[in-house]
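Beneath this line is the structure, given in structure tokens, with notes to follow.
Only a single protein chain was left out; the remaining protein chains are all shown in position.
Per-chain numbering from 1; labels A, B, C, D and E assigned in written order.
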Amino acid sequence: MPIVQIHLIEGRTLEQKRKLVAEVTRAVVQSVDAPPEAVKVILSEMSRDNYANAGVLVIDKK
Amino acid sequence: MPIVQIHLIEGRTLEQKRKLVAEVTRAVVQSVDAPPEAVKVILSEMSRDNYANAGVLVIDKK
Amino acid sequence: MPIVQIHLIEGRTLEQKRKLVAEVTRAVVQSVDAPPEAVKVILSEMSRDNYANAGVLVIDKK
Amino acid sequence: MPIVQIHLIEGRTLEQKRKLVAEVTRAVVQSVDAPPEAVKVILSEMSRDNYANAGVLVIDKK
Amino acid sequence: MPIVQIHLIEGRTLEQKRKLVAEVTRAVVQSVDAPPEAVKVILSEMSRDNYANAGVLVIDKK
Partner (left out) sequence: MPIVQIHLIEGRTLEQKRKLVAEVTRAVVQSVDAPPEAVKVILSEMSRDNYANAGVLVIDKK
């Protein structure tokens, strides 16, 4: 039942995404005793002009 | 006031999306007695390398 | 795979919630040809001091 | 710590996004007394076939 | 149309919430030229055992 959504800046390789969803799923399974097939992971990629920290877009960070 | 967000794998036709938002809106209106114009629906499409079940990306499913 | 999240003001009865999740699930199944058991619905209830329209909280609406 | 997500129709200029994240961050900082660097803003752009009001997609609005 | 969701630690007063939704709505209206009545704001309060930074829950921060 755990549904995980991860917002991250775009640009990860397919290999990094594979590892990310596998490792996060394992972490959830081990921590809350859920069966693996109940764990869903959504990756929400953000472009650099769609995420800001302290009021400044990533694209404008020096 | 009900705000509905639906995450689904990309690749639906425009006709399917039209039907989806119309039918979901009708379901909300009938169930919780909200006026149709208060119901907002967001479709969040995910590519096949951005959604995983049981730790495996859709793109890697056999 | 469709994951539906519905934000709505708190105060619905259990019977209304039952109808809401059943009807929304049916709407998704019919529109995008997903099996019922793939459809997840999250209800996110908001208290009247946690939702605003036009900059005014529901609790302050006349 | 405040994490802000804004869903909006795509098509804003970079200049509008810059202003949006700066002004929203300022509003949060002034209202809840958080330090600017704790405020994160995610912009989630929706295409006109992925958002509906009253059961009708934006792309179909007259 | 802009829909704003703000996750923040619980404990703000009603007066702070009033100011927060008013100021954020004003910031959105001024930045992307949306009418005020189109702006929705959802406040999602998190208890101190439901938010973590660097892998540590707020409740465990010293």
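We adopt the following convention: contacts are C-beta pairs under 8 Å (C-beta built on N, C-alpha and C of every residue); 3 or more make two chains touch, one makes a residue touch a chain.
Every value quoted in this text rests on a predicted model; they were computed, and no experiment measured them.
Engineer: Considering the whole complex rather than only what is displayed, give the residues of chain A touching the chain that is not shown.
Structural biologist: Counting over the whole complex, chain A touches the hidden chain at residues 1-9, 12, 16, 19-20, 23-24, 26-28, 30-32, 34, 51, 53, 58.
Engineer: In the full complex, which bits of chain E touch the chain not displayed? Write them out.
Structural biologist: Interface with the chain not displayed, on the chain E side: 7, 44, 46, 49-57, 59-60.
Engineer: Of the residues in chain D, which ones touch the absent chain?
Structural biologist: Within chain D, the residues touching the omitted chain are 3, 40, 42.
Following the convention adopted for this analysis, only the chains that are shown with their structure count from here on.
Engineer: If you tally the C-beta contacts for A-B and for D-E, which one comes out higher?
Structural biologist: Most C-beta pairs in contact, of the two: D-E.
Engineer: The A-D interface: which of A-C, B-C or B-D repeats it, judged by over half of the contact pairs being the same residue numbers?
Structural biologist: Selected from A-C, B-C or B-D as the counterpart of A-D: B-D.
Engineer: Calculate how many whole Å lie between the centre of chain C and the centre of chain E, each centre taken as the average of the chain's C-alpha atoms.
Structural biologist: 20
Engineer: Would you kindly tell me how far, in whole Å, the mean C-alpha position of chain E lies from that of chain B?
Structural biologist: It comes to 24 Å between the two C-alpha centres.
Engineer: Among the residues of chain B, pick out those that touch two or more other chains and give their numbers.
Structural biologist: Correct list: 3, 7, 24, 26, 40, 42, 44, 51, 53.
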